[in-house]
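Working notes for the structure below.
Removed: one protein chain of the complex. Kept in place: all other protein chains.
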Amino acid sequence: MIKAGIIGATGYAGAELVRLLTNHSKVEIEFLTSRSFTGQKISEVYPALAGIVDLKCEEIDIKQQAKRVDIVFTALPHGVSMSVVPELIKAGVKVIDLSGDYRYSSQKIYEDWYQQKHESSELIDKAVYGLPELNKEEIKEAGLVANPGCYPTSATLALAPVVEEGLVDSQSIIIDAKSGVTGAGRKPSRVTHFSEVAESFKAYKVGEHRHTSEIEQNLAGLSAKEVILSFTPHLVPMKRGILSTIYADLTQKVNSKELIELYQKFYSQEPFARIRQEEKMPEVKEVTGSNYCDLGIKLDKRTGRLIIISVIDNLIKGASGQAIQNLNLMSDLDEKEGLDFAGIIP
Amino acid sequence: MIKAGIIGATGYAGAELVRLLTNHSKVEIEFLTSRSFTGQKISEVYPALAGIVDLKCEEIDIKQQAKRVDIVFTALPHGVSMSVVPELIKAGVKVIDLSGDYRYSSQKIYEDWYQQKHESSELIDKAVYGLPELNKEEIKEAGLVANPGCYPTSATLALAPVVEEGLVDSQSIIIDAKSGVTGAGRKPSRVTHFSEVAESFKAYKVGEHRHTSEIEQNLAGLSAKEVILSFTPHLVPMKRGILSTIYADLTQKVNSKELIELYQKFYSQEPFARIRQEEKMPEVKEVTGSNYCDLGIKLDKRTGRLIIISVIDNLIKGASGQAIQNLNLMSDLDEKEGLDFAGIIP
Amino acid sequence: MIKAGIIGATGYAGAELVRLLTNHSKVEIEFLTSRSFTGQKISEVYPALAGIVDLKCEEIDIKQQAKRVDIVFTALPHGVSMSVVPELIKAGVKVIDLSGDYRYSSQKIYEDWYQQKHESSELIDKAVYGLPELNKEEIKEAGLVANPGCYPTSATLALAPVVEEGLVDSQSIIIDAKSGVTGAGRKPSRVTHFSEVAESFKAYKVGEHRHTSEIEQNLAGLSAKEVILSFTPHLVPMKRGILSTIYADLTQKVNSKELIELYQKFYSQEPFARIRQEEKMPEVKEVTGSNYCDLGIKLDKRTGRLIIISVIDNLIKGASGQAIQNLNLMSDLDEKEGLDFAGIIP
Partner (left out) sequence: MIKAGIIGATGYAGAELVRLLTNHSKVEIEFLTSRSFTGQKISEVYPALAGIVDLKCEEIDIKQQAKRVDIVFTALPHGVSMSVVPELIKAGVKVIDLSGDYRYSSQKIYEDWYQQKHESSELIDKAVYGLPELNKEEIKEAGLVANPGCYPTSATLALAPVVEEGLVDSQSIIIDAKSGVTGAGRKPSRVTHFSEVAESFKAYKVGEHRHTSEIEQNLAGLSAKEVILSFTPHLVPMKRGILSTIYADLTQKVNSKELIELYQKFYSQEPFARIRQEEKMPEVKEVTGSNYCDLGIKLDKRTGRLIIISVIDNLIKGASGQAIQNLNLMSDLDEKEGLDFAGIIP
């Protein structure tokens, strides 16, 4: 059994790791930490776990905890992760970090978009960007994996096949993304107050969301060209799920059938990417509760634009499911282990 | 024009007062106060009001503000109201208080259920309980009206006709009530966090909610007997509305038709109580956005129990609409003035 | 008093007309028709109206009904309107048609996108497109007004100022629109089944929605150039409201301040368009229940794109409120009559 620890276990991503790992036959949760709920059982914080996981939340104590495990998930806010990850790496445990702290190959871009100094820049080069569909071999060898952001996972998987082939104009990309409210975390605020969210819909951080830079980095890596794109996130009155509607100008003549074949081929070895048939578009509910990314492709003949619809569950493929997929790869397990279930219906 | 001030204008009940008064042809809002948003326009806090009400939120300054108005609504938390109401009364303005502070004729019962000392007990006898359907004449003469709680409005209107007639066993009453989330106010908390409320349902304060005592006081007043009842509030994943399902044992033989006639007669002069025909039950959406209380009556022959379904919009008939109804009565206006509109469909 | 009839009164747009007209001091509803609920009171179909409007729904009988009224609203499905409108016009009553049947100046474009023959093409030239912010003088003189579609209202108001000025590349426009479920009407279907909509989000009719052609016609009229654009509608798990996120490439240098001033000037005489200040974006809830269209403007310096956020209530400014605004103009009343209220909060 692989022994795992979860630092930051009571946020939504942390709790989702706990929940998903209870289905994983090769991993045992050895410890959980939580600042807000130290000393309480995780099943007191989330009674859904009662009788299934009744571990007590510990305080962070890297030195002592590192000895007990093979791998640690850090599910901490951006900027906080980099205060614990270096010590974990030094102690010889593998780390999968769910924050943005190690996702960038350029320290400057990180510091510009996250508005803070990077305090463990020595690890930037060692960290592997944990998007298994693009980076599988590096992840297998990694000691530190930077788990991708939720929006970047959705957008990058949608665009990778055509960007790599040079089929779209890299300056024409527009990503109009819509997320459920769990993306904003568990901390109460006016923005996530039920009476302010229900029966409404809004865009936020228009032209300014950090994930813009993460998506641009991913696509530039595939195209070997600089990519400057528009990314607009929106808040949907639902709990889970992201749908990205993506627009890009085609650079050459291609028909729908060819495009769909390109996608099918690109993802033919990937268990968690599903391509819809022509004229079928995926909906959020078709991935809610699962680790899939479903993609629909539409060639708009009137405008010559490619329109891609991409859906994921933000807490699974967009966070904790993908982290377990990375654990599987880092641990030489079947990539699907513990993740091989359908989403919830309805 | 009647000049009105609103103290605590940026909470949901305060904002609803502002919104509703913009439809009132005889009232002008003279000032608004808000602790959290002093100096900001109400239309910055609630952009829905832009171009309609652009008053700035002031700090509370009773001495100066009392001079500018005929009447003041105090939409403050329980316990805070009683720190401003006495000064307003002394300054000679009429007051409609939306908190629980002046709803009780017994200081002891207030102090037991609200767990705090009453600091202006001299006003208890002067305050009139502002349920127009039961108390119209007293309200017309009142200088201080205690606006009823939302649950008590729903439950009292549902039970008044049969309790007054002695048709139900006063010890058998069970009120199973369900409220939308605005009942919990605008302050963010885990309990009202979108991701914790959506797709769930819960009971809270089972056997312990303060409104129990307010309902008991109302019914005891009608029956001249002590009433001890069960009241269980629940949280519904919707913004507005209360539905109360009420059970009581009948004390004598009566049929459905007679019961409905009793209700129709009891409320025949009341513009905001609507009785459904036999076998029809009201739903929350039929009153959302309006000042109505709709009632459905069911005689369960198998058990000999009376079942009453009562619906209101908690922010209107359960708070701000009722407060305006009280203002109309206190100001010798048509009781329906500014309130004579249908709820939103759908 | 103006006497009005509503044909198709029990669909959502029809019921919204009924509800809103109860607030209108110069209009009296003379008759309502409904195929599905003939003989029933509108207040039996919608108990929210009980005691406010208790008219019975009649069968359609144009000859007899036309004599009783000055103006008729036809709230019928596309294709059905054109079977009753000609007779109404012939009988000398004014008509405001809420369907798509008379919105197009080109019969061919209508027939291409609506996939049916136009059966009263003689009225196409007489019909005036009822978007008051662009067409006020023609509406005042019109005998037949074609009330705009909900999405086209939202998108056209958002783009008119910059399209008219030639500030955006007319081939670069992308409209990513999101609507509440009432846009799909009252007829039950799997697509609007609660358990299929809640906690999900989807795009539909990608690249193929009829409103594409209506928006293109509107913008072409403003720019005197052909406009081919991308329009993608989405379904949001909420009842009311549309938010359109609109992207367009700027054709010349301009800054945020200048853009906002352009919008403010363009709409300076318009009571129902509100422009947000720099860096503020409107949310759906800020217009729900009102006749406003609120607009936010963002200049994305990184990409040189203009991003516009536009919100309306689809049943009010997107349908029945706008129809009443048209009635006011056609009847020489204050444009705001009966519509001068704030949306619901929260």
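General remarks:
All chains are identified by letter, namely A, B and C, in their written order; residue positions are counted from 1 within each chain.
Here, a residue touches a chain if its C-beta (ideal position, glycine included) is under 8 Å from a C-beta of that chain, and two chains touch if they have at least 3 such contacts.
From a predicted model like this one, the values you see are computed outputs, not experimental measurements.
Touched by the hidden chain within the whole complex are the displayed chains A, B, C. Note on the undisplayed chain: of the listed residues B:R186, B:K239 or B:K317, the one touching it is B:K239. When the missing chain is restored to the complex, the residue among C:H78, C:R186 or C:K336 that touches it is C:R186. Listed here are the chain A residues that touch the chain not shown: 12, 15-16, 19, 22-23, 46-53, 182, 186, 198-199, 239, 271, 274, 276, 280, 282-283, 285-290, 294, 340-346. As for the chain not pictured, it touches chain C at residues 12, 180-182, 186, 188-190, 192-195, 197-199, 237-239. In the full complex, chain B touches the omitted chain through residues 171, 174, 176, 178, 180, 195-196, 198-204, 206-207, 228-230, 232, 234, 236-241, 243, 245, 247, 281, 283-285, 288, 296, 298, 300-303, 305, 307, 309, 346.
Everything that follows uses one rule, which is that only the chains that are shown with their structure count from here on.
Centrality by Cα centroid goes to chain C. Taking shared numbers over all numbers used, the chain A to chain B interface scores over half, which places it in the same class.
Each chain gets one centre point, the mean of its Cα atoms, and the points for chain A and chain C are 39 Å apart. If each chain is reduced to the centroid of its CA atoms, chain B and chain C end up 36 Å from each other. Centroids built from CA atoms put chain B at 46 Å from chain A. Looking at chain C, one finds that residues 198-199, 239, 283, 285, 288, 346 touch two or more other chains.
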